[in-house]
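Removed: one protein chain of the complex. Kept in place: all other protein chains.
Letters A and B name the chains as they come in the text, with residue numbers starting at 1 for each one.
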Amino acid sequence: MSAEAARFLLDGRRLPYEPGDTVAIAILRSGEHPRTGGTLCLAGDCGNCVAEVDGIAYVRTCQTPARPDLDVRRHPADGAPAWYDATPDPPEIEVRREEADLAVIGAGRSGTAAAAEAKRAGRQVTLLDAAQGAEVVAVYAGPTLIVRAPEGMLHIRASEIVVATGAAEIHPVCPGSGLAGLLTARAAQKAHAAGLNLGSAVSIGPAPEEVPCTALAGELVRFQGEGRVSAVVIRQDGEERTTSCDTVILNLGRSPRDILSRMADDLPVSVVGSAAEPFPLPPAPTEGIVCPCIGTGVDDLEGVWKRGFNELELVKRASLSGTGTCQGSACLPHVRAWIAARSGKIPEPFTARPASRQITLGEAGADVYLDAFRRTPLHDEHLAEGAQMDRFGGWWRPWNYGDHLAEYQAVREAVSLGDVSTLGKFVVAGADAVEFLQRLYPTDVSTIRVGRSRYALLLNERGHVIDDGMICREADDRFVLTFTTGGAGNAEMWMRDWMETWGLSVLLLDRTMSLAAINVTGPRAAELLGRVGLIDPPRFLQHVHSELAGMPVHVMRLSFTGEASFELHHPVDRSAELWRTLLAEGADLGIRPHGLQALFALRLEKGHVIIGMDTEMDTTPRRLGMDWAVNMEKADFIGREALARTAALPDRRRLVGLTMDGAAPTEGSPIASKGTVIGHVTSSFTSPTLGHAVMLGWLKRSPFPNEVEVDGRRASVAEPPFYDPEGLRARA
Amino acid sequence: MLWITCPTCGERPASEFRFGGELPHVPDSVTDPDARNLDWVWMQDNVDGITTERWFHAAGCRRWLTLRRDTHTDRVA
Partner (left out) sequence: MRAPEPLPALRVVAAPEALDELVVPDDHPTLRLAPDELLVIGSASVQVVGENLVVDEAGFVGWWLTPDEVREQVVPHVDWPLPTARPALAQGLVAGVPAKLWLAEDRALLLCAAAYAPELEERL
């Protein structure tokens, strides 16, 4: 080592330190404080020495060994430390998983004894100690211990856990407790051992061994000083006495360091040693800061108590004391004492929640998997076409291919492809298939002929719309159902639940991820399909099984875009082949694929709702103006009872179409009538075909006006569809 | 963490399941419309203690199961 003392960076300047120093000791050695002040325990209990270390905030500097390459920045005296939008290069944090028989937390006297005894009894013991680099920060069911170690996170599933974490020292609560120069007894011993000059030191409570100081008898009243303590005031026999000093040593007693066991209600976790000792509470505080992490004062406790929060758990939540960096280590004994003085009863300590220490998001999320989003078999085709992909309903889908208006025009004027592989696709078969679907849907399924299909709503028992889709009849006892992309999973759960409930003879097969689907839509769609082998295209709401481009395809004629549309359902492993063939064959027809952005606009011009976007949790068919999709005359179905009972009641909500001159307002814009907000826009688009804005939106106050204001402009309620109201183009 | 035993797939963390709510003691409105009381549809018992619940093993067999759970301790009974 060079003659020059080793240094680390403190607030940008180089601070020397001695071998063996922690960052906190090194800062104290320079005559400063790791924060602005406050009693230091130097044992990792309190939050009074936290600082930002190498870009991580709230690090306990008393537990951080000083190193030459450290970059330490003190937190601002007021407010939070700097927030970084993104940590450059967050380190990959490894998680190691271990099984243990008995895990002992704390390698002090009681922990070592408990471990030795268990070993003698033939048990396998894992001993964890923060000082030896295994800091337990949480106990979960399992029981599972979450441990922070230098090499990463450790998750230990143990049969049994012993908490032997010892006791923390009581902090003072009185005016001036935020000054520098205040140390607990054990902190004073550590500081003295490290060779720190404590100046003229006094102790409240017994003087700690080997630390030169004067013990003062009496009750602590307040600390005095500017920044650092210069005197302490104590009261004895009713008289206040002021003593000048440079350092005050607080030997006020101890409290169990039992936070990990308080996290483990109902788990096989026991507590031994001083962590289990019923230490006496300190005297009830009368003035000053109780919770140094949050800044909760005795006056704040009084405030929340007066408002009726007369229980420890409520006082904690209302005053926030105990919710800061140290999770109650400093304040809990005082809050309990304060409540005991108020209520005459000592409350049990509050339940602890993981984690007991600040851990980084990286540490908390290490080894946690993000949701997996599905990709259609055309994913790479979309990327090759320059698609901007986004997540919708659990899938990656193309939002646009760079020009959503050109995509829109291709549908309206030529032919276009849409990837609808994400739609829910189910086969229902069996002797009771019709009976099952009759109960499931509000439409009369028995009147759907083989080879035909019908649009249907799916209702819950409350009569609320939960999804929509097509019912295609393939045989007397066999149907293909489609559902929305985001609703498919729920629809499957819904159907399987009712299958069990009704005990009907029904078979259900989920083909959602087995079949891809391409929507061929536009005035030249039939022409394109003729080129790939669809000689006799189905008419509107018919469906056929056919061989197209050399593969089996289920062709469903329907329309969501307003133009003639053919949904081609086919095996996922041949989807890219079909997509490429269609694009190649349609090149001279002006074909181009369309993304969701164009699709949303196209269907909006037709007034077709998107479940979940235009609908709400409690949307009935009536509120959508879709009573035509409900057959109250047919046999009973889910939701019928609720619809029958509410049919006669007045309804103050309606989803309506709206038109407006000029550009469309943002989706979500408030809808106002005579200056009062009465609803909001759910979908909007500036239609190049119509030359004005079209919208869907909720009116939630009756009588429903015909003229409203959106975005400060006049809009008119108009019955959809806005485009091709007779539906001639879809049937062409 | 809550662990659930799926009769088809075995012991799995609850994160693999979708919660289907209390198994309501509701007369089926479709098969027995006359007996149905709207309160049963709208109201949940929300018991502090043992409830009978439906869970759907979404990440596995994709089937429902019925279990009894103590809502107080969040353990499968």
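By our rule, a contact is a pair of C-beta atoms (placed from the backbone, for glycine too) under 8 Å apart; a residue touches a chain by one contact, two chains touch by 3 or more.
Values in this document were obtained by computation on a predicted structure and should not be read as measured data.
J.: Of A:E92, A:E239, A:D371 or A:D536, which sits in contact with the chain we cannot see?
T.: Here the residue in touch with the unshown chain is A:D371.
J.: Check the options A:S505, A:Q542 or A:N631 and report the residue that touches the missing chain.
T.: Within the whole complex, the residue contacting the unshown chain is A:S505.
J.: Since one chain isn't shown, list which residues of chain B touch it in the complete complex.
T.: 8-13, 15-16, 58-63
J.: So that we can see where the missing chain sits, which residues of chain A does it touch?
T.: These residues touch the chain not displayed: 368-377, 379, 395, 427, 429-431, 505, 507-509, 511, 513-515, 571-574.
Basically, only the chains that are shown with their structure count from here on.
J.: As a quick test, compute the distance in whole Å between the mean CA positions of chain A and chain B.
T.: 24
J.: Enumerate the contact residues on chain B facing chain A in the complex.
T.: Per the stated touch rule, the residues are 1-2, 18, 20, 28-31, 33, 36, 38, 41-42, 54, 56, 58, 62-64, 73-75.
J.: Could you pull out which chain A residues touch chain B in their complex?
T.: 140-142, 144, 266, 439, 461-462, 489, 492-493, 496-497, 500-502, 510, 636-638, 640-642, 645
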